[in-house]
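Every protein chain of the complex appears in place save one, which is left out.
Each chain gets a letter, A and B, in the order it is written, and its residues are counted from 1.
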Amino acid sequence: MSEILLDVQELTHCFRLGRNTVIRAVDHVSFQLRRGEIFGLVGESGSGKSTVARCIMSLIRPAAGKIRYLGVNICDPGQFRAHRKLLQTSRQLIFQDSAASLNPRMKVADIITEPMAIHHIRPPRGSLRQEAAFQLKCVGMDPSSLDRRPGELSGGQRQRVAIARALSMGPELLVADEPIASLDVSIQAQIINLFQHLQREHGFTFLFIAHDLAVVRHLCDRTGVMFQGRLVEIAPSKELFDNPLHPYTRALLSAIPIPDPRLERARVPQRFDPAQFCREGLLREVSPGHMVLREEADR
Amino acid sequence: MDERFVLIGARTPVPPPLPAPKWYDGKPVCSMAVLAFIMLGCLCCEVFLPKDPAYMDLLHAAVPPGSEFWFGSDTMGRDIFSMIWYGGRASLLIGFLSAAISAVLAVLFGAVSGLAPKWLDGLVMRLTEIFLSIPSLLLIVFLQAILGRASVWSLSLVIGITGWTAIAKVVRSEVRQLRNSEYVLASRCMGGGFFHILRKHLAPNFFSSIMFMVVMNVRSAIAAESTLSFMGIGLPLEVISWGGMLSLSEKALLSGAWWIILIPGVFLVVTLLCVTNIGSWLRGEGEQRGNNL
Partner (left out) sequence: MRRKNPFIYYGGKLAGLAVSVFVLSLAVFYIARLAPGDPLVSYYGDRAEKMTAEERAQAEERLGLDEPVHIQYTRWLGRALQGDFGISYKYKTDVTQIIADRLPNTLLLGGTGFAVIFAGALAVGALCAWNEGNLLDRIICKVGTVVSCIPEFWLSLVLILVFAVQLRWLPSSGAYTLGGGGGADRAVHLILPLTVTAAGHLWYYAYMIRNRLLEELRSDYVLLAKSKGLRRRDVLLRHCLRSILPGYLSLMAISVPHILGGTYIVETVFSYPGIGTLSYESARYQDYNLLMLLCILSGSVVILSNMLAQIISERIDPRMRGEMPAEVTEHG
């Protein structure tokens, strides 16, 4: 088994809304990312996927738990500061809404090279501009867009620019927070294929967050399912989709539409009652690599 | 066009192209030119001044405008024409200097307050409020007294210190709005520090709204200087400025010497008007959309 790049242990985070409402966005979540794999994280909106991503990127300091990245505990401010440059260059994040994550006043060339400018890295391909052109070509765009601003690009192009910006630092870990949710379906496919291609080429580890199960099945090696802040099931993607064990996973999978309209109409939708899904207990391994959240009494 | 396809029925007449916009369209050319003229005149006034502006010719006190004194002379016998150009230096310098001081203070305070955690932000805003609740005139009197004898520099500092809060509020609210935007998050994720984010992401966004206010601060600083000097708490009498010239107006009122009041005042107002016009142009007026009524 290959080396573990990212180790999330018992990650917990709460948001305080108002004086006496506290929301447990992430509740004792543990999982590992192996170097070079594509890990999918799925779940309904509000299940805490994005919070996990932001904790991993150190945008939020988690309330409890540990995140080890390359052996560095990034939740510890001292260790974070000591390895700041490594952490900030080798982890990159792609946001859901590319229109919001690119500064509308900057040119594409400046956007792509912003991380290099921050860390005063000498661009490997001569000037910053040539570097930007190269990265743009890598994500399948024409260098003529270098002087455009995000407002002049289409949604798919903007997301490509965001990807180019993330890849310009040659990251070890790429976290994409619903990178395709705000795109058209045809563009989604392009971006997914681009991710697959880039991952093969660069070999980075990829945490892919989505709520579209078909995409996750297509792209990811392993998949984790989140439900109301808990991680309820982790398995290799094929195993998960063929043999879902947790009731929530089953309900989720049953919601994937079947392309054949006759079959789709004949199907009886599963009842979806959040109260019936088990949230308590521990993750238990039922078959190699397949873990499910179960209460003690189940066994 | 492809010759196999011919559109039928779509022969809308092509409207004649609009005349290309001239470079000066929408720009306050007149104000800019007048302001430039006044500034140039003040800067190089030594070249053409007919008289020494500080020389008191007591024999010719309060002479109406004529060939000897073009704009007349004041109650102390100084030549108003020379004083206007010479005194404009102090007035304009104070205007620009104090606007610059207040802009720097405002951006720093606003950005810090906007990026700070909530309690610190609340504290800063509360202190600003208390600071604002001391009448600015009294504040200026106090500060001036602490700084000692008034000079162009100290007066600029005092006016600058009293004039930053409005801009700081704008900066703060813009920063608060922007700080949770994803591109700021992205930049922080990449490791961008406070000044990097301020310079690259925040400043360009609030620059336009600030620019207008800074220019308006130039205007209010010039007005403040003249008011203060007029009331006798600004520049000392021997430092010539537009406000200082007007401080002699009480005597002028009694003797009906209108030129002592009107001529420097007109210069002052014209300057302020030019600055205002440039300011409102910077705010981006002139974009017109259709009215639904």
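Methods note: contacts are C-beta pairs under 8 Å (C-beta built on N, C-alpha and C of every residue); 3 or more make two chains touch, one makes a residue touch a chain.
These numbers come from a predicted model, not from an experiment.
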Interface residues of chain B (partner: the chain not displayed): 117-118, 126-127, 129-130, 132-138, 141-142, 145-146, 148, 180, 188-189, 219, 223, 226-227, 230-231, 233, 246, 249, 253, 256, 258, 261-262, 265, 268-269, 272-273, 276-277, 280, 289-293
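Throughout what follows, only the chains that are shown with their structure count from here on.
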Chain B residues within the chain A interface of the complex: 181-183, 185-193, 196, 200-201, 204-205
Chain A - residues contacting chain B, complex: 57-59, 84-85, 88-89, 91-93, 95, 97, 100-103, 105-106, 114-115, 118-119, 165, 169
